[in-house]
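First the structure, which I've put down as structure tokens, then a few questions once you've had a look.
As you look at this complex, bear in mind that one protein chain is not there, while each of the others sits in place.
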Amino acid sequence: MDIKVNVREAQGDIYVVELTGEIDVYTSPKVKDAITELIDQGHYNLVIDLEKVRYIDSTGLGVLIGGLKRVREHGGTVNLVCTNPQIKKIFDITGLVKIFGIFDDEDAAMKALV
Amino acid sequence: MDIKVNVREAQGDIYVVELTGEIDVYTSPKVKDAITELIDQGHYNLVIDLEKVRYIDSTGLGVLIGGLKRVREHGGTVNLVCTNPQIKKIFDITGLVKIFGIFDDEDAAMKALV
Amino acid sequence: MPEHGRGVVELRIPSKAEWVAVARLAIAAVANRLDFSIEEIEDVKLAVAEACTNCIQHATGGDQIEITCETEKSSLTVHVKDYGVGTQPEEIQSRRVSEPREGGLGVFLIRSLMDEVQYDVHPELGTNLVMRKKVSA
Partner (left out) sequence: MPEHGRGVVELRIPSKAEWVAVARLAIAAVANRLDFSIEEIEDVKLAVAEACTNCIQHATGGDQIEITCETEKSSLTVHVKDYGVGTQPEEIQSRRVSEPREGGLGVFLIRSLMDEVQYDVHPELGTNLVMRKKVSA
């Protein structure tokens, strides 16, 4: 019932944000802070890896959408890594599948950014 | 929050009862039934494998103690397989470590019976 | 398990973000008593968490959230009640996402994940949400 945020630089000024745990109204501010910091530093191409996320609620989705909106203003984008069926279902029913690129692994998410 | 009971015959008329799940006031009658059935059929040397048990309470301990008492009346015994530290701790603080043979794997528990 | 309990479980948590996880785990344990699939249990978990999140974020002044679960053999009904100064009934609506926006997904998710959803809004007394999920199998 907690979230771990791990940020690392990949090739070509892409940053990978790897999240572990549960993203809810309590933990999402921590995710938001990490994404905001990257954007403030001028990094606009992000891969957010949700493979180790067991749960996400609407505040978590809001943080992802907020990040996407900000990087888009700078010509960047956010790709997601997610294979968990329950979480993919949430992106499906909210229509967010049409807004985010969702990939099966970090490699694919990264390649789609370059 | 459920228990699965798997009974199988091993060599030398030893029976192995493999439990998976949580043993509490709700699920322990199912464990008791399985053990009682074996004893009623005349099997008095049992290995009860707790490796896949994540939780046991006093009613679960009561079932194990009850089984041990009954097989002892026929010269048999019950050996346990358990390495989970939290569960071992329960056997420790209740003093049941002195009453049960507790082993790291089924092989060891079985050898000690023969 | 042969017998599935009808029963009422009540939970009361402080109306603060850090306690939503308690509601989530408790409701999952309650749902687990019924014949729900894992996916259905996750649905109920998220719907109840969204409801709690809305109490925390929108019900000004309420300091407790009351969650009442009524289980029957083939359905679970959950009441989520707050005592905050609520919203106008017309505020509560769900919408599909056509362009990225940060808010407004909670009620939409609740309506999507549960079979029946009813809001009982008393702007001065708080909001009472009743939602029901049927066992599909």
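Should a chain be cited, it is by its letter among A, B and C, assigned in written order, with residues numbered from 1 in that chain.
To be clear about the criterion, a contact is a pair of C-beta atoms (placed from the backbone, for glycine too) under 8 Å apart; a residue touches a chain by one contact, two chains touch by 3 or more.
These figures come from a predicted structure and were not determined experimentally.
Undergrad: Could I get the residues of subunit C that touch the absent chain, sorted low to high?
TA: 1, 3-5, 7-14, 16, 18-19, 21-22, 24-26, 28-30, 32-33
Undergrad: Touching the hidden chain in the full complex, which residues of subunit B are there? Just list them.
TA: So the residues of subunit B touching the missing chain come out as 1, 22, 24-26, 55, 57-59, 61-63, 65-66, 68-69, 85-86, 89-90, 93-96, 99.
Please note the rule applied: only the chains that are shown with their structure count from here on.
Undergrad: Give the label of the chain whose average Cα location is farthest from that of subunit C.
TA: B
Undergrad: Using Cα averages as centroids, what's the distance between subunit B and subunit C in whole Å?
TA: 41
Undergrad: What is the distance, in whole Å, between the centres of subunit A and subunit C, each centre taken as the mean of its C-alpha atoms?
TA: Roughly 26 Å separates the two chain centres.
Undergrad: If you average the CA atoms of subunit A and of subunit B, how many Å lie between those two points?
TA: Distance between chain centres: 47 Å.
Undergrad: In subunit A, which residues are in touch with two or more of the other chains?
TA: If we look for residues of subunit A contacting two or more partner chains, we find none.
Undergrad: Which residue numbers or ranges of subunit C touch two or more of the other chains?
TA: In subunit C, no residue touches at least two other chains, as defined above.
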